[in-house]
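These notes concern the structure reproduced below.
Omission of a single protein chain aside, the complex is shown with its protein chains in their original locations.
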Amino acid sequence: MSFLTLLDYASVLVFAASGAMVASRAQLDIIGFAFIACLTAVGGGTVRDVLLDRNPVFWVGDPVPILLASGVAATVFFTAHLVESRLRWVIWLDSFALAIAVPAGTGVAMELGHGPVIVVLMGMATGSLGGLMRDVVCNEVPLVLKQGELYISCALAGATVAVVLLWLGSTPATALVSCAAMTWVTRAGSLIFGWHLPIYKGRPPRS
Amino acid sequence: MSFLTLLDYASVLVFAASGAMVASRAQLDIIGFAFIACLTAVGGGTVRDVLLDRNPVFWVGDPVPILLASGVAATVFFTAHLVESRLRWVIWLDSFALAIAVPAGTGVAMELGHGPVIVVLMGMATGSLGGLMRDVVCNEVPLVLKQGELYISCALAGATVAVVLLWLGSTPATALVSCAAMTWVTRAGSLIFGWHLPIYKGRPPRS
Partner (left out) sequence: MSFLTLLDYASVLVFAASGAMVASRAQLDIIGFAFIACLTAVGGGTVRDVLLDRNPVFWVGDPVPILLASGVAATVFFTAHLVESRLRWVIWLDSFALAIAVPAGTGVAMELGHGPVIVVLMGMATGSLGGLMRDVVCNEVPLVLKQGELYISCALAGATVAVVLLWLGSTPATALVSCAAMTWVTRAGSLIFGWHLPIYKGRPPRS
C-alpha cells in the first residue's frame, strides 16, 4: 500500500469519527451514523478525484474505506455517550482529519503532475469539502465558515508548505508530513490560543 | 428500451412529482417547479453516473427524463391545490421514487460489473441523493435524516436483497423487483406502523 493510500485511509477513519459524532448530535440510528460517516469520510477525496478525472474514484475502485467508515460509525454509535462534550470531539477529530486529508489531496495532485495552484487547491478541497458536506446535510454551522477561527487558512498554509518544500528539493514524504504538521498546528493554535486573521468588519449600521 | 432505462424513467417521474410538491410548499413559479423537479428527478442518478464514470450521464445522452420531469412539474403546478395534505404527498411519492431508484442504481452498478459493496452503495446513492438535494436546496428537513424513521436503511435493505438474490442465482429482473419491494415495504412500514431502529440516545444532559 502506497503512502498516499495510507493517508487516504487515515483521513477516512478520523473524518468518519467526526461524522458519526455529528450524527449522534442529530440522534440518528446506526445506519444514519454510517451514512453521515461515509459522506464525511470520502466526500472531499471524491470531489478531488472527479475534478482531476482520476478513475476510478478511490473508494469505487476499492471499497475498504467505506467499510472502515461504517465500522467507525458503529463503534461511535455504541460509545459516544462515554465522552463529555461531543461538540468538542467533533471539532478536534475534524482538526486531525483536516491535517491528514490536506496532504492526501496535495499528494495525489502532485503525483498526477499538476502545477502548484491546482496542487494547493486540491489539498484545500480534499481537506475541507467532506466536513462541509457533513455540516450542510446535518444543518450544523459549517466549521469552514466559523467567524474568527482559522480553518480553510490552515489547509492553505499546509498545502503551500508542501509545494514550497518540494520546490526546494525535499522528498515528497517530508513535504507531506510538513504539510500535515503545518495544517494541524495552525488549526490547533486557532482552537486553543484563538489565533485568527482579521475578519471583515463593515461600517456600523446606520441608526 | 431496456429494463434499467425504464426504471430510471419511472423514478424520474415519481421523484419529479415529489420535487414539484416541495416547490409548491415554497410557492415558486412554474419554472421553479420544473427546476426543483428536475434536480430531484435526476440528482441521484447523475451522482451515480459521475462516480461510476458512466458516459454520457443518462440524461445528457438522452434528455427525455428532463422533458418528462418538466411535464410532471407543470401538471403538479396546476393540480397541487386539489390534494389535501401536500406534505403527505411529498412523503409518499418520495417512498415510491426511493423504491424505484434503488434498483435502478443497483442495476446499473451490477451491469458495469462492480462488486457487492459498490452495487449496494450505488443503490443507496441513487435512491437518496436526489431527495437530499431537493430538501437541502428548498430548506426542508432532509427526509434522510428524520429521527425515528427508516429511510436510508430501506435503501440498504433493498440493495442488499438484490445482491444476495443475484448471488443465489436468481435472474436480474427478479433481484431488482425484490429490491424495489423490500425498499418500499420497509419504508411504508416505517411510515404507517412506526418501524424504526433504535436511535442514538446520549446520557441525559448534566443538570
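Should a chain be cited, it is by its letter among A and B, assigned in written order, with residues numbered from 1 in that chain.
The rule is short, and it goes like this: a contact is a pair of C-beta atoms (placed from the backbone, for glycine too) under 8 Å apart; a residue touches a chain by one contact, two chains touch by 3 or more.
Just so it is clear, the structure is predicted and the values come from calculations on it, not from any experiment.
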Task: Consider the whole complex, including the chain that is not shown, and state which of B:12, B:52 or B:66 touches that chain.
output: B:66
Hidden-chain contact residue, picked from the options A:6, A:67, A:87 or A:117: A:117
Field: subunit B residues touching the omitted chain (full complex)
entry: 23-24, 26-33, 35, 46, 50, 55-57, 60, 63, 66-67, 77, 80-81, 86, 136-139
Hidden partner interface residues of subunit A, rising order: 50-53, 114-115, 117-118, 121, 124, 132, 136, 141-142, 144-145, 147-148, 150, 152-153, 156, 196-203
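By definition in this document, only the chains that are shown with their structure count from here on.
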Equivalent-chain rotation between subunit B and subunit A, CA atoms, steps of 5 degrees: 120
- request: Can you check how far apart subunit A and subunit B are, centre to centre, with Cα atoms defining each centre and the answer in Å?
  value: 28
